[in-house]
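Only one protein chain is missing from this complex, and each of the others stays in its spot.
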Amino acid sequence: MSETPLLDQVPDGPWPSFVREIRKTAEGMEKAKAEGKDVKMPGCAKGLLKQLEISYKDKKTHWKHGGIVSVVGYGGGVIGRYSDLGEEIPEVHHFHTIRVNQPAGWFYTTKALRQLCDAWEKWGSGLTNMHGSTGDFVYLGTKSEHLQPLFEEMMQMDPPFDIGGSGSDLRTPSACMGPALCEFACYDTLDLCYDLTMEYQNELHRPMWPYKFKFKLSGCPNDCVAAKARSDFAIIGTWKDDIQIDQEAVKEYAKWMDIENEVVKLCPTGAITWDGNELKIDNKNCVRCMHCINKMPKALKPGKERGATVCIGAKAPCVEGAIIGWVAIPFIPADKLKERVKEIVEPLWEWWDDEGKFRERVGEFLWRKGMGEFLRVIGQDADVRMIKHPRTNPFMYFEKSELRPSKVVEEHTKRGMKFKTLEREEEEE
Amino acid sequence: MATEKPSWWKTDFGPPKYDLFLPEVVKKNYGKWAYHEVIRPGVIKRVAESGDTVYTIRFGTPRLISIYTIRELCDIADKYCDGHLRWTSRHNVELITTDESKIDDIIKEVQETTGFPCGGTWDAPHAKYGLSNIIHTQGWVHCHTPAIDASGIVKAIMDELYEYFTEMKLPALCRISLACCANMCGAVHASDISIVGIHRTPPLVDDDAVRRMCELPTTAASCPNAAIKVKAKEKTLEVDGEKCMFCGNCYTMCPGMPLFDPENDGAAVLVAGKVSGARHDPELSKVVVPWIPNEPPRWPTLVSTIKKIFLAWANNAKKHERMIEFIERIGWERFFELADLEFSWHLIDDFRVPPFAYASYRVGTNFRW
Partner (left out) sequence: MAEITYTEEEKQKVLDKLGQKTWKIKDLAKILKINKKVVQKIVMDLIEEGKAAYWSSGSTTYYSTPEYIEEYERRRAEG
């Protein structure tokens, strides 16, 4: 009788099976050991199968969290796990993961991947995630004492691989493939992702904030890396001028495509007309949603005045509810992105680090502090593109300079009255 | 550190720069791509302004991948793709070639060696969309606070929806995602269909374990809702069930606070979120099924519920109409009818009123200039 009757039912069906991957690893590691390779954890994958079978039977996890970080000098990138079945299954008693900072856009050479695999055959379980939710290449399952020597091996690879983020730090930034393969990219996502990752190595490796902070970069509003939904600071490519049209290519599409029903009528602002001969776009009324460009990539292209929008504050539901990032900066020209993003994010970090509550994401922090304060901190003018509609209540606090001089204001100042308008003035002095 | 570091020692060197890993043809045409077209499910032809053409061939993977599988993929990439390959944001692997005649061999070899199917692409011009891979989290494989498994459920659902991955016969994009608890390591709160593991009972304090393993004040302070009190005299902790939101933070801090109940943990199903700006602003997903029990190894109730929702949309949506657009057209009452779902009081939000101000903030990038 099989030791894993429940897991045996997983591989049924055509979709590739993770159980098959674990079994393949278990066999491969044992074989590598038998061939005399230096394999430190040959039974680990098999141990995982045993534990997983028990979870399938018990309908619950058997992992406990461990707080180990254990790589000299770094405060993140390792997630500690211990099994609560450690005595029964010693092979997975320690089962920590290591986040390896992926190359931007997830491009690899086989040479680099083979080095990552060889090191993991020696020091770990032989199991990986390609990739984790944040974007890292994940080494899945090793012992505490293997963390440091493995990292030392990573340092010596050609090219070397560094560790990613975890805890209250800058998480490993990630980006779509951008200009490497996609004609929609409105800025160089890979270059900006690499630049931010390198600029903020200290913030990535030495956690010191109230909570985590994520950058994600998408080259166009299609947002293939879901930056708007899951990064505190989403950088989404867009453009300001007119959509570029190749009328001949439109005519080619018209030979088989129902342009009227699938393009014109689906334009959210009714900005497109098609008379059977010429496609016209009312660019003043276009919201650059990408639908028509997605439909006719040979004929339509984003404009030439390209750059990105910054959406701020996205996060999952704990604690105050899920947030999709909202508009913080409507447009930064592509050639100013590196500079401007840093000008914005550094004062934001400093402010949040000073005044943020423990485990308060930037989105929740800004809800508490208000957009007005935020715009002052990052030195950004208000823009009507930040809102769906202006506020519906009149509870506004004016700048002191906006108040007319009066005896009442004078008297309040003298008495040290605290209300927002006056306090703000004091802070700025 | 007192000890002398070896000459190769370094820290903070960052990831390898992306350009080290780009195929020659990609480097040459970087930022100069003219257009793309999907020539068959899974295969995207990309043409540069220079006239150079590459084909990216996409395969779905189970995310949890063996180093031996990675080596097999490397062998194939060495043989056909000059030693280059890439992964996508949705756990797919892509092989890249400039030679159209190699496509069949690559597909055959990847499928025979790894079992990974070719597909997951969408062809907007022809309004033929394939289902993309399900992004998901660790579940029972590695997570310490899951309410459901991740990989096992994804496997069972994708087995059922397999033909939609390998063919392109959907009216629009459909992004399915799964997070094994409400902390959501995966971004499932803005997907067409999402599955979220939920706990329904507070942590059951194990006094002995708390005393052996935990720092009491640190654990109490980790609760986002201040629902945990230190019982100083008894050297243990107490949970206020009325305030607990089952997030598992306390269990992270203290293994003496397990919040698992195999009979009551399960999955909620959400629908009608999106992140792209196409036609319709980004949207959060909404709960349409409050709870489905864990039924390993194949989760039949959850799988059939997802399939009902999926088909209600796929069979009735107009071209290019994603879940939110579809539901806004037909109305929520008709959606519950078509998907054969029961509407209950759980689905009416009573958690917290979102801040008044946020409701007026614009999301996404759909601007007029």
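Labels A and B are assigned to the chains in the order they are written; within every chain, residues are numbered from 1.
Definition applied: contacts are C-beta pairs under 8 Å (C-beta built on N, C-alpha and C of every residue); 3 or more make two chains touch, one makes a residue touch a chain.
Bear in mind the structure is a predicted one, so any value in this text is a computation, not a measurement.
J.: From the list A:76, A:173 or A:237, which touches the chain that is not on show?
T.: A:76
J.: Among A:33, A:206, A:376 or A:412, single out the residue that touches the unshown chain.
T.: Candidates A:33, A:206, A:376 or A:412; residue touching the omitted chain: A:206.
J.: Of the residues A:42, A:66 or A:164, I need the one that contacts the missing chain.
T.: Of the listed residues, the one touching the omitted chain is A:66.
J.: Touching the missing chain, which residues of subunit B?
T.: Residues touching the hidden chain, for subunit B, are 1-2, 183, 209, 212-213, 215, 217-218, 222, 249, 252-253, 255.
J.: Touching the missing chain, which residues of subunit A?
T.: Where subunit A meets the chain not shown: residues 64-69, 73-76, 78-80, 82, 84, 86, 93-94, 144, 166-169, 206-208, 211-212, 354, 358-359.
FYI, only the chains that are shown with their structure count from here on.
J.: Distance between subunit A and subunit B based on Cα centroids, please, to the nearest Å.
T.: Subunit A and subunit B have C-alpha centres separated by 12 Å.
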